[in-house]
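Sharing a structure, written as structure tokens. Questions coming.
Note that this complex is displayed minus one protein chain, with the remaining chains in position.
Order as written gives the chain letters A and B; numbering starts at 1 within each chain.
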Amino acid sequence: MSSHKTNMRLKLPIVCIILELILIILFGTLVVYDKETDAKKWHQVKEKHNESDVENDFYYRYPSFQDVHVMIFVGFGFLMTFLKRYGFGSVGFNFLIASFSLQWATLMQGFLHGMKGGKIHIGVESMINADFCTGSVLISFGAVLGKTSPVQLMVMAVFEVTLFAVNEFVILSVLEAKDAGGSMTIHTFGAYFGLVVTRILFRPNLEKSKQRNGSVYHSDIFAMIGTIFLWMFWPSFNSAVTAHGDDQHRTVMNTYYSLASCTLATFAVSSLVNGEGKLDMVHIQNAALAGGVAVGTAGEMMLTPFGSMIVGFLAGTISTLGFRYLTPLLEKKLKIQDTCGVHNLHGMPGILGAIVGAITASVATADIYGEGMQDVFPEVYSGASTASWQGIRQAISLAVTLGFALVGGIIVGFILKLPIFGSPPDTICFEDEIYWEVPEEDQGHEEMTAIQTEEVEKALNA
Amino acid sequence: MSSHKTNMRLKLPIVCIILELILIILFGTLVVYDKETDAKKWHQVKEKHNESDVENDFYYRYPSFQDVHVMIFVGFGFLMTFLKRYGFGSVGFNFLIASFSLQWATLMQGFLHGMKGGKIHIGVESMINADFCTGSVLISFGAVLGKTSPVQLMVMAVFEVTLFAVNEFVILSVLEAKDAGGSMTIHTFGAYFGLVVTRILFRPNLEKSKQRNGSVYHSDIFAMIGTIFLWMFWPSFNSAVTAHGDDQHRTVMNTYYSLASCTLATFAVSSLVNGEGKLDMVHIQNAALAGGVAVGTAGEMMLTPFGSMIVGFLAGTISTLGFRYLTPLLEKKLKIQDTCGVHNLHGMPGILGAIVGAITASVATADIYGEGMQDVFPEVYSGASTASWQGIRQAISLAVTLGFALVGGIIVGFILKLPIFGSPPDTICFEDEIYWEVPEEDQGHEEMTAIQTEEVEKALNA
Partner (left out) sequence: MSSHKTNMRLKLPIVCIILELILIILFGTLVVYDKETDAKKWHQVKEKHNESDVENDFYYRYPSFQDVHVMIFVGFGFLMTFLKRYGFGSVGFNFLIASFSLQWATLMQGFLHGMKGGKIHIGVESMINADFCTGSVLISFGAVLGKTSPVQLMVMAVFEVTLFAVNEFVILSVLEAKDAGGSMTIHTFGAYFGLVVTRILFRPNLEKSKQRNGSVYHSDIFAMIGTIFLWMFWPSFNSAVTAHGDDQHRTVMNTYYSLASCTLATFAVSSLVNGEGKLDMVHIQNAALAGGVAVGTAGEMMLTPFGSMIVGFLAGTISTLGFRYLTPLLEKKLKIQDTCGVHNLHGMPGILGAIVGAITASVATADIYGEGMQDVFPEVYSGASTASWQGIRQAISLAVTLGFALVGGIIVGFILKLPIFGSPPDTICFEDEIYWEVPEEDQGHEEMTAIQTEEVEKALNA
């Protein structure tokens, strides 16, 4: 791939402008405020039901939305700044593709489950769902980080958002599974999609960029900004679209304890697998978050803090072990070059979360849930389904998600291989210089050598 | 100006202590809790209207307030840390003048529109408004960043807050214009006020500090912390003081889509105007935010996501073009040394926002707004005005704001020229060493040369 011209001067503007124009036209044609956002309709609702403004869904969900928003833009963006020379690309491309994806997701999700009278009705809940879908794209971004051009990333986002919406529709609307925090729809889907894409884009000579595929002291601290914000706000993530009242409350609490337990497991295992008992920042930055992923499905259920802590402990353990033992193996044996180790943070814990969700659903009883069953498992409440059958639906949903991710990833991977997208040569991966103006008097990391600078020039004008 | 003594040992403590004592005395004399903050009064309100605590305005606005607060202290503070040797000054002086301004603004805004029975009544809404006024001072700070002493900044804040409150009173109470997100009152006012001040403080020999007027790799990443927090929380900024219910909900949504669209425009244009198609961090850090500024007036109106995306796209485009082409021109032709390019982020997008607001207001109809008209345009709802006349009021408000900013900026600029305030010499601008104890073993940026250190000493004791 090293012969492609990486100069973005025409490609990136054209892609961004055309996509944004398409978005604007489609929004103009199809999108309207929902009844809680529209001036006229909300006042009609209020009058009809004699309701207070505080019953507007905005007040139930906006604080959670903002926390999710922070996770998407600060959390994912800074988590990836751990690379010593890819801080601009990490936080910058994260910013770009997230800004695109949330618009595109509004449309794709709207087509599939927000249409009324030929229009897509949007409000705070659709904004949260758009951010969720975006999160899935950013997970895949983590797998290919440093090895793709911004144009490739935009193209990936176009397809991945679309596939996400279809998979989500099948799982939530057809199979009527529950997955409020997205163990399946967001994490499993995003991770395996990204892993397949990075497999298709396999670079046999990537070790030529090895010296930049790592951190420096301060880049690791920048990454901790991402980690900590993700960790803190994960309870909001899992609860953002659950039902009002006890459901949001319970999901928050389950996630809180799962994460705390996961963090202890991560520190324990990280120290254990190191020859000198030293902690590895890569584990702390990533595996400590697996507890949030792993209660993404069951968080709203009556999992109890006890159950959540067990799940979190397992998630932190398998995630850390994955970083230590599985990632090198995947690279060596399966040629999967997973820059951020998304398989360990999102892949395996996502599957764990799906399984925990299926089991927890299958043991739900009217005695435990009472009238709350209506919110968590409406099908079981109404008698249209049983708890066991709900569990089976959850399990089928996991299989469906993996199927969509794998097939979708293969197709999109091959599309991204087209030479027109300007991906970097193997010698200049994990390097901001190629797509960004980098300040000359560069104190934050080692200077590029004259040879490297020449290579960048060559790639730009190849 | 290079002969002024920059030692702050007496000046800064005197200014801070005297101002704080004045504030304390005035608060003691004039300020009381409003009826939702006062123990006795709130319980009377609750009893009288048989209301729940959840109807206390605190629960409607506190999450938004905190987001605004983050924008003021983290957003503005870190956005300005892009300078390689002015990180302490950026985040530190931002902290100082914001802490002062919010107290002073409480009084000035209270005098003009919070007085009841000779007392200023304060609550969460006045706290948001105080933070808003502070934002305007911080915008002006961006124009003079690195070229002023903390004492000059405090003096500027005293006058600017006062003028802000007067301008706000004229626009919102006399002209009855709408400007919830402050396209005019905050952004246009703050930007042009700051630009005029920096023009009056023109330094012909500023190029002597040129080597420090730029970023290093990690300072650019610190700045992205500011950018991203501003970007994420802008929906809260524009909606923080709009009416409860659909108004806050709608403003958030309009801002969200405007910003997303703006970000794509910024990346597109940034790449397009660069010879090698490389992205410029200055653009991403700043122009991507213009979409929030540009819907500051119309955000609460029925602008629709479609309209918001068009506005955001325009804002990102003109802002990026401004950084690339207009800023150098303003410096060369008009002698306006605008350190952070506030003209591009707040000036032009603020004017755009005012115009969009005037147009959107002028086309408002009862059919679109229904009973919601009462919240957005009470004058139009009551029949005291028409939509077209509301639009004209909005346009007049823009002119008034520009007038206040220009005349105020000239006067304050000349006051700040007084030699007693200890501004840095032209050779030591953009330099923390002059007002801060900087750690000796300085790894984060290039060492000062022996000559520079000598110059700092000379300035301190001039």
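In this section, a residue touches a chain if its C-beta (ideal position, glycine included) is under 8 Å from a C-beta of that chain, and two chains touch if they have at least 3 such contacts.
The model shown is predicted, which means the values in this text are computed figures rather than measured ones.
Trainee: Check each of A:245, A:328 or A:403 against the chain that is not shown and name the one that touches it.
Mentor: Of these options, the touching residue for the absent chain is A:245.
Trainee: Which candidate, A:115, A:174, A:272 or A:399, sits in contact with the chain we can't see?
Mentor: Final answer for the missing-chain contact: A:272.
Trainee: Would you indicate which residue among A:45, A:260, A:359 or A:415 is in contact with the undisplayed chain?
Mentor: Of the candidates A:45, A:260, A:359 or A:415, A:260 is in touch with the missing chain.
Trainee: Return the single residue from A:281, A:359, A:396 or A:415 that touches the missing chain.
Mentor: A:281
Trainee: What residues on chain B make contact with the chain left out of this view?
Mentor: Counting over the whole complex, chain B touches the hidden chain at residues 7-13, 16-17, 19-20, 23-24, 27-28, 31-33, 36-44, 46-47, 52-54, 56-59, 62-63, 66, 69-70, 73-74, 77-78, 81, 87-88, 91-92, 95-96, 99-100, 102-103, 106, 122-124, 127, 150, 218, 222, 225, 435-439, 441-445, 460.
Trainee: By the contact criterion defined above, which parts of chain A meet the unshown chain? Give residue numbers in ascending order.
Mentor: With respect to the unshown chain, the touching residues of chain A are 54-55, 59-60, 63, 67, 84, 211, 214-218, 220-221, 224-225, 228-229, 231-233, 236, 244-250, 252-253, 256-257, 259-261, 263-265, 267-269, 271-272, 274-281, 284, 288, 302, 304-306, 309-310, 313, 368-373, 375-376, 443-446.
In this section, only the chains that are shown with their structure count from here on.
Trainee: Taking each chain's centre as the mean of its CA atoms, how far is chain A from chain B in angstrom?
Mentor: 33
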